[in-house]
Structures are given as C-alpha cells and as structure tokens.
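I have a structure here, written as structure tokens, and I will follow up with some questions on it.
Not every chain of the complex is shown here; the ones you see sit where they belong.
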Amino acid sequence: MIRLRLSLELDYEVFDPGCDFIFNIHAAHTNRQRVIEESLTLNQNVATQVETDPATLNRYLRLSARPGPLHVAYQATVDLSHYMALAEQIPEVPVARLPAQVLSYIYPSRYCQSDRLLKFAMREFGQQWHGYGRVQGIRDWVLQHTRFTQNTSDSNTSAIDTLLETVGVCRDFAHLMIALCRAMNIPARFTTGIDYGANPALGPTDFHAYVEAYLGDRWYMFDPSGTAIPMGFVRFGTGRDAADVAFATIFGSVISSAPRISIEAVPGADGQLIMPRHCIEALSTDN
Amino acid sequence: MIRLRLSLELDYEVFDPGCDFIFNIHAAHTNRQRVIEESLTLNQNVATQVETDPATLNRYLRLSARPGPLHVAYQATVDLSHYMALAEQIPEVPVARLPAQVLSYIYPSRYCQSDRLLKFAMREFGQQWHGYGRVQGIRDWVLQHTRFTQNTSDSNTSAIDTLLETVGVCRDFAHLMIALCRAMNIPARFTTGIDYGANPALGPTDFHAYVEAYLGDRWYMFDPSGTAIPMGFVRFGTGRDAADVAFATIFGSVISSAPRISIEAVPGADGQLIMPRHCIEALSTDN
Amino acid sequence: MIRLRLSLELDYEVFDPGCDFIFNIHAAHTNRQRVIEESLTLNQNVATQVETDPATLNRYLRLSARPGPLHVAYQATVDLSHYMALAEQIPEVPVARLPAQVLSYIYPSRYCQSDRLLKFAMREFGQQWHGYGRVQGIRDWVLQHTRFTQNTSDSNTSAIDTLLETVGVCRDFAHLMIALCRAMNIPARFTTGIDYGANPALGPTDFHAYVEAYLGDRWYMFDPSGTAIPMGFVRFGTGRDAADVAFATIFGSVISSAPRISIEAVPGADGQLIMPRHCIEALSTDN
C-alpha cells in the first residue's frame, strides 16, 4: 500500500457577470484507491456541489463564481493498493466477451479517430501476441515515434495529427496510444492525474494524462509519454478522451494562472513509507 | 398511449472462420417505452447474450456466428406513453445545474466537433431565447441548410463535413444538429430507431437516426432530417454519436444484405388504435 | 499615378551551419507597377541572386547565409498607374473563355479547398449577377462572417478552418475569399504586399495578404480583411495561396525578429503628391 498526499491550488480572475465552473480535481474513489482524507477550500463564499458520475466514478465539483479572484485549493491523502499481475499472463478480451459498460471504449472519439487507423494499426501490431504485451508494444511504439515537445499542439490536436507531426505533450501521446489500441479492438481510455515522479527539469509538477487499457478483467495503466511513474498515479477522471476529462471546464470569461501542484509519498497507516517505483508488472487501481 | 409493432430481419453471409457480432436492435426499456412482448430468432444454433448498459439503457445482443448464412429476426410490440410539454415552457438548463450523467453530452465527440463551432453557433443562435425554441431553431437551420441526398456521405463524414458540403442522410443531419447544440452548451445525443412515417417514395422502411436534447428535466426528441414522425420513434440505442450506436458492429468478414424492416401502429391494450402524428408539443420517451 | 516609397528591414540570427533563404520581398514589375528605383543591402558578404518567375512575375531573392546575424534591407520607389473600371461593367469570364495561364486559379490549393465548398458557395452566391459585383459580394460576406483576431490561426489554417472558426488575420480572410470564388469558377489568387493605410492602432506597418480575381480581361484587387487601402498596394508576390508566396522561406535554423516596414506616398515625377484613397471603382495593377 502506497500513501500519497497531494495538493492543488488553482487561481482565476473572474470577469463580469461571473462564471460557471466544472472541476474534475477530486481523487476518484475505487476499491484500490481510497481517499483517506480530503479538503476543499474556496476564497469565495459560494455554494459548491460534488457529484459522482456512476459510469466513470469521476467526481465533478461545480460552482458559480462571482466576479473577482477565485482561489480553489484541494488537498487529499490517498491510499493505493495496486492490483499487480504478470504481463505475460494477461490476455486481451475477445470483443464477444467485453462487458457492456466497456464496449464504448473500443469506439472512436473526438481526438482518437481509431476508425481511420484500422489498416495502419493492423500492419504494425496485427502479428503480435494478443495480450498485455501488445498494448505495451503500442505504448512503446508511440513513445519511439513521438517527441515530447511543449507548444506544438493545442486543444484541436487529435491522434492523427500527432501521428503525422510526431510531436506533442502527454495528452497527445495518450490520444495516439488510445486510437491505436481501439483500432485493434482493445478498449482504451484517457485518464488524468498528476505527473508523480516527473523530472523536475521539465518544469513544476503538473497535471498528467495517461492511458488505461482493458485487459483480462480490469483496466491497466500505461504511461505513453514515459515522463512519470505510474505507481504514483492518483486518478482524478477517466473518459473517452480529453474532451471528457478537462480538470476545469469554464463557462464564462476568466484569466487563469498556472496551477500549483504537489504530490508526495507519506508514511501509511502502519507508519511505513513506501515509495512508488518503476516496475515491470502490470498495474491497476480500478477495482 | 401508442402501441407499435415492429420487425427486423437481417441477413449475412459469414466467411471463415466465423464472425463476432454486436447488435443494438432491441427496443430500449424506459418508463415511457415499454416492451410488451418481443422475440428473437436466429437460423444458427449459437449462444446469444443480451446485456443492458446501465448508463444508456442500450441493449446489446452479442453472438459469435459460424461461417455460412446468418439470419437474425427480431420483432417486438412496444407501448409509448409520451411525456408531452409545451415548447415555450421548457427552458435550457444552465451548465451549473446539469446532472452529472448528462455532462458528457455537452462535450465534442468523433463526428460532432462542437469545439470547433463555438463562434459559428454563437453567431447564428446566440441571441435566441435559451429554451426549447432555440433547439428547434437549430433543428430548422440544419434542415434548411442541408439537402437529403443518398450516397454523398460515408462512415468518415462528420458534422463539419456536412456543414461544408450541405448534403447527407439522417445520420449526418443528426450529427450537425448535435454539434451545434453542444457548441451552445446544450446536451445533445444521437439516437437510433426506425423511420416511422417516412415517405415510401424514399425507399423501403429503414433504420433512422435522430437527436435528443436535454432541456428542462429530460431528453426531448428532434428529427432534423424531417423525414419521419417523431411520435412513432421506438428507441434502440443512444450515445454520443454514430460511433456509439451502430445497429450492427461486425468483427470479421461478411456480406450484408439490406435489412427488411416494418413498423406499424396497432390497437393498444384497450383495443384503441392511436396513430402517431406530427404535433407541435415537445415529446420525450426518456423517463 | 501614385508614387510610393517603401522600405523593409529583416533581421535573423542564423545558427550553424548556415541557412538558405528564399525571399519574395522585391516589388514585381508589371506594366502598371513600375519600379523606379530599388536597392538591397545585406550585412553579410554573400552572393545573392534575384530571379523572376515568368508565370507569376514573382521575384525571388536567394542567398546562403553564414552563421551569425543576417540583416536584409530592401527599399524601393514604385509608380502605380492603376487600371480603373466601373464595377457594373466588368463581367465574369465563362470558363470556356478563360486564358490557359489563368485556368489553374480555379482549381483548389493547399489552403483554399474550393472543391469542398461548391454547394455552400452556390447557395450563398449562385443567384447573384455574374460579374464584379458578385466577387465584391463574396468579399463582403467574408468580411462580415470573420473577425480579425491575432493569434487564432497558424501556418496550418485553411479556408475551411476560417469558415468554421470565423476568426483570423489577413491571410485567412484571403484564403476564404479565394476558396469561395473558385467554388463559383471565378479565378482567384493570393497576393502579398504591405498594409498601406492600416490603422496604426492595430500595430506597426506589416506585410499584407489580399486577393486578386480575374474578371473581364485582367486581375482586379480585393481586400477581404478590410484593413488597408487597396490603391496603395505594391505587389510583391502572387500565387495559388500562402504556400506559394511566403515573404521568406527558410531552410535551416534561425531566430527571426519582427520585420520593420514603412511605406508612404511621395511626390511623383511631376512633383505632385497623390495619396491612395478608398474608391468604388475596380482597380488593377496587373498589366
């Protein structure tokens, strides 16, 4: 069991006549990701509402901010009890046996146009063993064919753009990996958290986007941009692609400041400090 | 209450080594759409499984067909008890108050790139009353700016293509209407059924795609291609767009024949025959 | 006759191992645009070559710069003797009678996908008189449907993007107008110069992109972004779209500074100062 303490601070200057926000910055509750303690602080005295979507377990914080500064601070302590498995023992699931609620994750989405990559993916990955190793192979291929480069992509950039232009940030790596998985009928989804373990030379701690693929009987984590340590990922939101899981969706005029984020391993209930580390086993925090 | 009897016959020639199918041809169960009786017949003696996705209520029939002819026949009798409301009394729902499970329907999807149409939609529809009438206005705009034309679109055609090329079939009309609604933060989804009431001159009875928009406290039906009578729509599937709700998703090699479909109003439990008709009230069969 | 004096200063920091440049910053020579005097100054002692493309009359300056600072200064005095005509007397040219060298300007190009806008353009402009007035109508439509906004487009932005997103800079206005003209079989090309007469509030004098359409027996100028005074346009380059007529094409690594540009009317050979002004007549400097 790994215990992580994380904190987020978000700052906005809200213009007249105020602004609606939907945040997805609360750690999700799953059997393997337990929120031991959390708190939310606002500088404005406005009503807030936190709702959980039953299909994804995403927790949405909603509020209507008044004009002026808005400061949102969230901090949580989260225990992760990873499900770990040997990669070579995890098969893909034939389409005929995918659970109904997983099915939609083999279909194309706004930024993951898997329908256009069927032949491309088949050529590259069609001959590999149909299991965790193939998904790992797709992840490695994306990492090898894409260069992590800031300011080369924007909110309109899709998996196809990234395949062609061979540059991007974590969001783009994730979209490309997802599109290639779905093209092989492997359910894949876009998941958000914090880039635990990222090299500080790349900048301050930031939000992160990674991939979960459905294999065997659960969702396993993959980090196609290779910048962070998956064992330290605390899941905020999951969805079809970035269209579903912005950390903040803003309906009105604001100026945003860069978020300030921290995450660190802390001693668990038993007083032991266990640090997330790179490992070769497959990891899941889904259930 | 309207009672409809519908029947579908689907025929495939399945090649070696067989083929997995996911069908979405079962009438959904909702409080206002009750399946009184239904039957499914296959010519092949293979296991079938019908599962309901809790988030959408879509019912998925799955089977692994053997090589050779596959004949699938579904028939059902369905009672519709429409929720009817006066258009001018149905407001839009501010984003801050949308239910969590509706939220994902304001985000862009594979074929409905609403994120690229924000300014376009604002220019056309920004000044209208924020209610049912605005959605009806979007529906009318789509109908006026698009010509129903067979064989001008394919499985890659998106809302943006339809906006530019101004032609398409019911699927394309629906995608464009959905994209424009979402661009105005109005939740909209893609729904499939049968084109009840379509002009026989347009060809035999066929599957149909239409739109549901979330207004007030429920999903209301709209028929942007204007080819059918919404009061006669029996819902099969609903989703983000056509990527989610094909009537058949096929994993293997087959030759498909044209489906044979019929739907007709029949006398209800009380012996009365009530025919679907065009009406000016807003209609919902969602719950 | 209008006499204009213009000067350009371009600055680059060239990295190892040097860099090839193709500039298109020389005023074109036409019967109605005469270069009275011009000079080119470089800080590097490298060979330069100026070649004129016979098809477009574009003048290309080429050089291989060494590492270090590169300063390029061009200044010229140019006499414009506009061909002026009454708009209502200028017809479109039926395709059957277009000169061979004009034909390619009715075909789609990288940023002007007119082939995708045939029906859209026909709906908007099909019923208008087939003459200068229709092209002016297209220009006005583009101006009304697009908002001049810095930093909303990039080198990948095409006419279709601009139509959808309804924002852009002069390059984007020009691409959209060209695409709509070609969709009506009206030859249109992309032309570059300086934004004579632009409001200083919009920033320092800059390069400009505008449109020429072939009507009657020549190319007439249109300024779809409406930011400048066409009578003051000195043509540098013309081509199918921005892909053909960058003011600088750079093959190597450099850092560019913002160009410094000036243009002003000066007294002509007869000592008279004639200022460019907005006018309702059609204007051409082509031949």
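Some observations on this one:
By written order: A, B and C. Residues from 1 in each chain.
In the analysis below, a contact is a pair of C-beta atoms (placed from the backbone, for glycine too) under 8 Å apart; a residue touches a chain by one contact, two chains touch by 3 or more.
Everything numeric in this text was worked out from a predicted model, so none of it was measured.
Note on stoichiometry: the full complex in this file contains 4 copies of its one protein sequence, with 3 placed in the shown coordinates.
By our rule, only the chains that are shown with their structure count from here on.
Using the contact threshold fixed earlier, the set of chains in contact with both chain A and chain B is empty. Centre to centre, using the average C-alpha position, chain A and chain B are separated by 31 Å.
For the pair chain A and chain C, the distance between mean C-alpha positions equals 46 Å. A separation of 48 Å divides the Cα centre of chain B from that of chain C.
Contacts with at least two other chains are made by no residue of chain C. The touching residues of chain C, counted against chain B in their complex, run 116-117, 119-120, 123, 145, 147, 160, 163-167. Considering their complex, residues 20, 22, 51-55, 58, 60, 62-64, 94-96, 99-101, 103-104, 107-110, 113, 115-116, 155-156, 185, 239-240, 243-244, 251 of chain A touch chain B.
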